[in-house]
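Structure first, commentary second.
Shown here: the complex without one of its protein chains, the others still in place.
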Amino acid sequence: MNSKTIGLCLIAITFSIQIKAQHGGTPPAVSPMPMKPEMTEIWEPEVPVITPAKTLGDAPSDAIILFDGKNLDQWVSQNDPSKPAPWKIVDNDYMEVAPGTGNIQTKMKFGDCQLHIEFSAPDKVEGESQGRGNSGIFFQNRYELQVLDSYNNRTYRNGQAGSVYKDQAPLVNAMRGPLEWNTYDVVYTAPRFKPDGRLDSPGRITVLHNGVLVQNNSTIHGLTLYIGLHNYPEAHGDDVLALQDHNNKTQFRNIWIRKL
Amino acid sequence: MNSKTIGLCLIAITFSIQIKAQHGGTPPAVSPMPMKPEMTEIWEPEVPVITPAKTLGDAPSDAIILFDGKNLDQWVSQNDPSKPAPWKIVDNDYMEVAPGTGNIQTKMKFGDCQLHIEFSAPDKVEGESQGRGNSGIFFQNRYELQVLDSYNNRTYRNGQAGSVYKDQAPLVNAMRGPLEWNTYDVVYTAPRFKPDGRLDSPGRITVLHNGVLVQNNSTIHGLTLYIGLHNYPEAHGDDVLALQDHNNKTQFRNIWIRKL
Amino acid sequence: MNSKTIGLCLIAITFSIQIKAQHGGTPPAVSPMPMKPEMTEIWEPEVPVITPAKTLGDAPSDAIILFDGKNLDQWVSQNDPSKPAPWKIVDNDYMEVAPGTGNIQTKMKFGDCQLHIEFSAPDKVEGESQGRGNSGIFFQNRYELQVLDSYNNRTYRNGQAGSVYKDQAPLVNAMRGPLEWNTYDVVYTAPRFKPDGRLDSPGRITVLHNGVLVQNNSTIHGLTLYIGLHNYPEAHGDDVLALQDHNNKTQFRNIWIRKL
Partner (left out) sequence: MNSKTIGLCLIAITFSIQIKAQHGGTPPAVSPMPMKPEMTEIWEPEVPVITPAKTLGDAPSDAIILFDGKNLDQWVSQNDPSKPAPWKIVDNDYMEVAPGTGNIQTKMKFGDCQLHIEFSAPDKVEGESQGRGNSGIFFQNRYELQVLDSYNNRTYRNGQAGSVYKDQAPLVNAMRGPLEWNTYDVVYTAPRFKPDGRLDSPGRITVLHNGVLVQNNSTIHGLTLYIGLHNYPEAHGDDVLALQDHNNKTQFRNIWIRKL
């Protein structure tokens, strides 16, 4: 609100009084000396200005483009990081897992980030449960947000699309059909470690799957493991983002990331 | 991952060993007796299935539509909740604040929720700082996510678009120009109170502004006040969602909400 | 600090300037209008006055005395809550587990609380690992703070004295010898559940063992289980505090609790 115009000021004060009147009950804990509106205005530092994309889901001006359909220049092979990423680009639009070639990972390393990624189940629907359209997104090369064709495909709840694999089940199953593209909008908070290597605070993740909340600042309980209890065996810093080759021809497009 | 197929199993195990080899260092804290993959699968209860919208930003199947351009049936006047919402509908597309008529509020009450809302600054750019395109979204009728024309319009950082008003500044300014529509995708966690009325845990809010993270599970420090220190003066339950008449012709459209 | 005396005021201001000078760097985010000291004083409501005990470890005036050596009137048998607690009182000083009679539990129910309890390993040192001096304190009849003779007695780290059983290992092993009394000073925060029964926030526990921090607001991951993964299978409210008969003659004394 603006205190420079008397009119607005009156509106503001009126509004404030309405709020109080409306809620009744005990008054807020107040200081013994009335304050002025300006006293709770914080002006510095100015918030950085960025330019959002024209279309929801596209990259804003401060994002790093990890994949825009043209090339895999931001990616390498995980089996041999000195080699290019061995997956396929189709129609200058999306990449497709080349089964048997192994995971791919970014050249850059990341910690806290906002990630947008789109994925599609393989064109041919086959297999079931974990065998259908399985892939995954590994934050810091360790913590997996599951990618799976979860459309009409029952599996364990902490292993379906939108789950933190074998850790946190999604709130809902918001999966689209196998010939449609899905989006993940992810806010990832990396785990923190103490100087001596012990865990200080666990990782956290918020995920919108096709615009629908499936993880709300969920705790990540440790390194993703296929077998056994999850925990944080060692301290680490920023690390690569990896996409999993799980032997299914899962497709990915429009991948961008913002460091937080 | 699927343990029923030997092939997949081998991939999984190989992958798991790669991870371990790759990160080296101290081994994870392990139990003295090896586990099986199935032991960390949780199958029940099945995750509810919903249908996402075709287009990012549109309502999924489990959303309550608060406004789709056709009518204000979900809203009433805040000055007199027995009266219809006095704001204007334009082109069967958006609503516009009718200055001087007061705030409007939903008929339904909400607590934890996911909200999608689109807004545009008034067509005519006038005023400055808090005087330009000012409105607001009040969760539980108390906690304001600020709406403002923050495009080329400096104001205090904790009062611009994307801020929790006079509480939390946004991470970035992702505002579009005054003739363009903006989106807020909000995950709101209501404050909890103890049976005796004391605060148990404060409210929390995550906001994507035009798809860009501006609040990441930020703490809401109390009832939004124009003047003075924020706090939680009283316990309350679910309450209406309100839109503010701040004397500017701010526009809103495509409003839907999901109870969490 | 007191603003009524000029002298003190000067000290305060000087101190405040010292702090600023000393830390250099960027100045604190300041409002555009200077405040007065009184504006951040909160006077109401007055903080309740209680009387602490003369001796550290003894009950303050607002504590509920659960056991003072005289009788077991606050306790019943867990096998049959209509029956008195079947354990033994020794020397009008402490109670001792009567092996085979089962757990005992309080008549009253508790949620958030501060608990002081003293325990001693059985007079005769026998058995090893989990077999030596095993008992336990169950908050809300579900979440176990382990009691064990952990003096020169290696066991699994998440099962020794000061652990949340099979969940959180203590930070250090602060156990006294078997003929000495130990103290636990515990701050317990109960889990919260949503109206539909889902977990809202997990339980939390802080424990000082013989005055030494062994749990620092640690997360309790669910119902204590001897076998399997911990979780929160069902919502519940306040419940009894229970002491475990694990077939060892563990001793307890000076038990008091404060509702938080």
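Chains here go by letter, A, B and C, matching the order in which they are written, and residues are numbered from 1 within each.
We take it that a contact is a pair of C-beta atoms (placed from the backbone, for glycine too) under 8 Å apart; a residue touches a chain by one contact, two chains touch by 3 or more.
Everything numeric here is computed off the predicted structure, so don't read it as measured data.
When the missing chain is restored to the complex, the residue among C:S77, C:N173 or C:Q251 that touches it is C:N173. Residues of chain B that touch the chain left out of the display are 29-33, 35-36, 38-45, 229. Residues of chain A that touch the chain left out of view are 32, 39-40, 156, 192, 200-201, 229. Hidden from this view is one chain, which touches chain C at 1-5, 7-8, 11-13, 15-16, 18-19, 22-23, 25-31, 34-37, 40-53, 56-58, 60, 62, 103, 114, 116, 127-131, 134, 141-142, 154-160, 166, 169-174, 176, 183, 185, 187, 189, 197, 204, 206, 208-213, 216-217, 222-231, 233-234, 236, 244, 246-247, 258, 260.
We adopt the following convention: only the chains that are shown with their structure count from here on.
Here the CA centre of chain B is 37 Å from the CA centre of chain C. Computed centre separation for the pair chain A/chain B is 16 angstrom, with centres defined by C-alpha atoms. The set of chain B residues that touch two or more partner chains comprises 40, 229.
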